[in-house]
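Every protein chain except one is present and positioned as in the full complex.
Chain lettering (A, B and C) follows the sequence in which the chains are written, and residue indices restart at 1 in each chain.
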Amino acid sequence: MSDVNGVARDQLRAFVERIERLEEEKKSIADDIKDVYAEAKGVGFDTKVLRKVVAIRKQDQNERMEQEAVLDLYLHALGMVPAPEEE
Amino acid sequence: MSDVNGVARDQLRAFVERIERLEEEKKSIADDIKDVYAEAKGVGFDTKVLRKVVAIRKQDQNERMEQEAVLDLYLHALGMVPAPEEE
Amino acid sequence: MSDVNGVARDQLRAFVERIERLEEEKKSIADDIKDVYAEAKGVGFDTKVLRKVVAIRKQDQNERMEQEAVLDLYLHALGMVPAPEEE
Partner (left out) sequence: MSDVNGVARDQLRAFVERIERLEEEKKSIADDIKDVYAEAKGVGFDTKVLRKVVAIRKQDQNERMEQEAVLDLYLHALGMVPAPEEE
């Protein structure tokens, strides 16, 4: 019999093993991603910026443009960016 | 006049400064917490366990006891803890 | 020619696409893990505890036992657990 105090031992073990296998795969892919960034760095790319590029590509581009415009406005109001030309 | 392209410059600056002041205070208290842990470590306490104690005290204790009981059951079913006595 | 202001356009695009493909795979495996937990929940397992089991299996078991012993000591000192039997 496979129950321990009402816990289906084999079923529990199977779930745990499936999760562990998937977590290993996930970890392995996360390592691959790090390797690609390292490779990009090795040929001269700025990986911090590269990460930002990847993040930006996930965003809605219209929404992003609008946010950048509001950001410029705020930074300008705070004197944190040079005034736009011809103002 | 205090508007820059419709942004109320003084109001914006006031919000930013209030947030920055509060964030400094928050940072300062976070540093104090680290100091208390360092002091506890200095007189021999295990700070990893101390953090766990603090976390446990935030939990509902009945709920915690129930979860610990289920955890024991699962670990036992997986052969990860010695069998309870007299079984 | 594939350079834009000194940026190797094709190389950049290749890196970005490799990263995006890997991130999709990672996301897909993360979804699979969620599905396994959902399935375990569906047959009656406590997924919060199941997550803890998976985390515990990653730890060094001797270290874990030691930490649990210290935790019991601290909780006991604070009157947060019933005194051990026969004291």
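Here, a residue touches a chain if its C-beta (ideal position, glycine included) is under 8 Å from a C-beta of that chain, and two chains touch if they have at least 3 such contacts.
Note that this is a predicted model, so its numbers are computed, not measured.
Peer 1: Please identify, in ascending order, the residues of chain B that touch the omitted chain?
Peer 2: Touch set of chain B with respect to the missing chain: 8, 11-12, 15-16, 18-20, 22-23, 25-26, 29-30, 32-33, 36-37, 39-40, 43, 45, 50, 53-54, 57.
Peer 1: May I ask you to list the residues on chain C that touch the chain which is not drawn?
Peer 2: Its contact residues with the unshown chain are 4-7, 9, 12-13, 16, 73-74, 76-78.
Peer 1: Counting contacts across the full complex, list the positions on chain A that touch the omitted chain.
Peer 2: 46, 48-50, 52-53, 56-57, 61, 67, 70-71, 74-75, 78, 80
As a convention for this text, only the chains that are shown with their structure count from here on.
Peer 1: If you average the Cα atoms of each chain, whose average lands nearest the overall Cα average?
Peer 2: Per-chain C-alpha centroids compared to the overall one single out C.
Peer 1: Per the contact rule at the top, check every chain pair and give me the one with the most C-beta pairs in contact.
Peer 2: A-C
Peer 1: Just give me the whole-number Å value for how far the CA centre of chain A lies from that of chain B.
Peer 2: 24
Peer 1: Can you list the residues of chain C that touch 2 or more other chains?
Peer 2: In chain C, residues 50, 53, 57 touch at least two other chains, as defined above.
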